[in-house]
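Report on the following structure.
A single protein chain has been omitted; all remaining protein chains appear in their positions.
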């Protein structure tokens, strides 16, 4: 398929006289898609019912005339003031019990039925008006669900919604009391309307209570998105429904939302995410301050490739310095191009830059665009132009979907909620744990698919990794049984029932014929008290005491004699959170057993296999000779000696696979 | 007397069919006491007035049949939902003005008269039902007063209660205005109902105002406890009334509550307390991560031995990893036994483990028990069994109460409130100051008694230490006059009147014939700017400028010439917060003058003299030969070379006393 570029554009921010010129410049740059409209409610409906769609039609017409394809956003992330004043109880309530006010964005409560109806109304009006416009080829629902931590709200609407959801799930208060273990601390209820939202308690609330609230809150996001998707599909046939997800956002189940989308997309801000959402220390942040974490984007590319069954975009690609991180450096020259290619290497259909022209006003005035506020070309413009040019040259080469990767990582949003509710040790974070495994695999040169725990298909993967999974589904246990590849489980996987209790026979709760081992005790560790496992590696943060039965074999032990890695057939259980050294030790051995070719990459260079080609990308500050990996021949793009910020594409046959 | 073991048990958490087997295993393990019932209100009274005590009677019968003795808890720490819904204003209010909600525990306001009546009602019903049951030998009132910082509440009930309390104390607004110095900043009131609670002020409230609020709040805890104790005593003759205190909890006056108890007990979690409540730096926490602070438990043993005149228990002893600290490591093998013996060394009647079986559900599911959730024996089970066995062998040896210790430390809860209200320097914390002295004394091998400032009896102590005392009582000044031992006062002692004002003649406010010296100025110091006092020692955090009269002599001066240690007769005044080196210097000299034998212990080994025996305990990671201290002969328990986590008991005569 054709890989394309796009851009985000706000016609309502600029004089209409500039639109045609903007469109012409976009087309000349080689852009295909333009996303518009997603924050424009106050212009689309200045007063209740007084729709003003003409300007939007003219904007779409203008873009269409320039042969640009429009992705039209529903404006529901920014309800206008008149609407909020009509129904002030639609505003979200923080965990502190305080109502959040109008004045920025995402000021709505997913549980509020009245607001949901309003969203359906405006979506319907837009879908009817533009659903069959030839220039409109796709829709974006809302914008960045959960941005600014907006999934959870503690409003009266959330409380009554949660009560109804619980009634549906448990049918009787007694069933709920039993499931949650409410006999503990006399927390029993006799009616669903007694259930409170789990906040402002004297000490921690019951984890089972919080877990159900997290499930409920995720379901409200799904409901909200589906309501819009259904209307769009009914009135805009043949157009793709897209949402733009965020990085390191686990508050709702993206697989569930993604199931109602045609295309998952996400907003990729490598420098902002490194500064703001990385667990790495200052040395790492300093080192990659202008390049971004070498694995963060790749992880999310792989994740969102999975959430809508393979079709995915980058909807917003950082084009220069942004405005929202603690520090906002300029990207190193070439990085905007590299980030774009990293996305295509992972199978993106489209990379869309945010935004066309830097807005000189309001909250994002310090966020770079492809153009500066004075319409001159910013640094990112040239890099986008180069990518457009290269895409044109490599078009047939890339006309393929990526095939199955080397390794599958099983990923699960509810596990993220569970360990946030009950970290047990300060550093325990599900994303961090999974991402540690992902980084280690990628440093071995392996390509990764993310597999949802809720619908796992492990067949065909030489190596499967399942870290920190909250609880087993029957499906997943069956898949593990059937899996022919090497499977690495743990730490902490299967340590709970779905009711957030310790399983009857102790974790990991697998049938003995699958794994004849149990976790008799766990401990969480200060960063300065790791447990030594091999000469070079340790368990950090989390360690389990494993007791093996006769069918399981201990492969590695900690220095104090406690089993660390246990094996039964093709199944392996790891009883702690490995540091990168132990991680490398364990994963490279398993990869070897799985028949995979591994490489020992430095921190800056990364590979991604994509069908018949391998992409090499250099996030580092020094050049690297790919010949050291055994690469020979002529790259399709770039050079064998890969300079900082450069990209090289090679046929797999020349890359030693 | 016989020293015994116990355990905490929740029959309501388990099928009744398991109770008898549990009881049998407890008895076989060598346990004597079982605490039950303290969180079971929702099972004891599922709806108002619908008491269901039958299950509890069967549980008590079952335990009694196994010859176990029951400590029955009143369930008032966990009011059930129906009760909270009846009187929602019983919920506590935070200093942020926000109401805390149902959903965990301790969700009540000590000032709320309505809730107090409810507590009296359920206590009366239980006392009538079980007060004379032969299996019930003691009662626990409520559970862990102040846990989760629940002493202070800023509710309407607290406000009106406080106003009435002030009216009683001051009789007229003018008297209050004068006592508080309300002329300052025009804070004067003309009626008691004008008094606000001291929170949410623009800047700090008047310290005298806050101090009275702290006294009031402490009194409410006393009132709450006494109401239950009185009912129990009336209806359950001959049974002991116990409460289980916490570690490093100064929010209410434990001496006042303890006066209404027969037995003080406390809940000892060495590893959790080290991680969560220690002033020591990371190196110390790393070093003792699996052993606990070598002095923290001892301090509280000595403290709670004092709060109810000698009779005391450990009600909850950590048996393995817990769930609530930032990190929750597993104890080093042997530490559960060592902690148990440390308690007996300080005179505990009973050490009771928390809990029998790890609950697989709800908030404490990650808290170890003696049994795992699947009823298999956890690591702590074996250590408890060993202690039970050893207690059986040493029974007659331990059949004594500890005699007077070497040193008395005067301790005072109001001083804790005062310096929390007015630290003057960021690090100034009363507990930290007193504990620094305690640790230094213990490192010298000395045994310590804690003496309440409110009822001081200094007679017979060779050495008395009075650090950081808020204000003098006439009693205490008289005791100091009469004391034949060496007395060390300061820093900051007597620096306020009871109205939280600077005394007329400047601190320390003692009569000139007792101490002819005054503090003319104080300063608080950054950690990096200590004041050098001797070649090896410094004042840190807090330093006073002392001016001596003719009757006082300067013993030590700071490098800038300011007197640091002043002497008059057997009284000594220390004008700063000594670091451990200066502390050792000063205390060992005083101990020498007092005729006490001191030793120079390393960080890990600790001694406790108890009647005719000395206990040695090794918290450290390396072995220590007690012969280095001059010990000879055969220990009653353990070896002369004491290994990590080991305990040695020796006759005093063989230990060089």
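In this document, chain identifiers A and B correspond to the written order of the chains, with residue numbering beginning at 1 in each.
Everything that follows uses one rule, which is that contacts are C-beta pairs under 8 Å (C-beta built on N, C-alpha and C of every residue); 3 or more make two chains touch, one makes a residue touch a chain.
Model, not experiment: these values are computed from the prediction.
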| item | value |
| --- | --- |
| Candidate in contact with the missing chain, chosen from A:5, A:40, A:370 or A:421 | A:40 |
| Which of A:107, A:311, A:496 or A:543 contacts the chain that the document leaves out | A:107 |
| Contact partner of the left-out chain, one of B:6, B:73, B:135 or B:198 | B:198 |
| Listed residues B:30, B:46, B:114 or B:181, member touching the removed chain | B:181 |
| Residues in subunit A touching the chain absent from view | 12-13, 39-43, 46-47, 75, 78-82, 85, 92, 96, 98-107, 147-148, 150, 275, 282, 285-286, 289, 320-321, 323, 326-330, 358-366, 368, 372-374, 376, 378-379 |
| In subunit B, positions touching the absent partner | 96-97, 180-190, 194, 196, 198-209, 422, 424-426, 499-506, 520-526, 528-529, 545 |
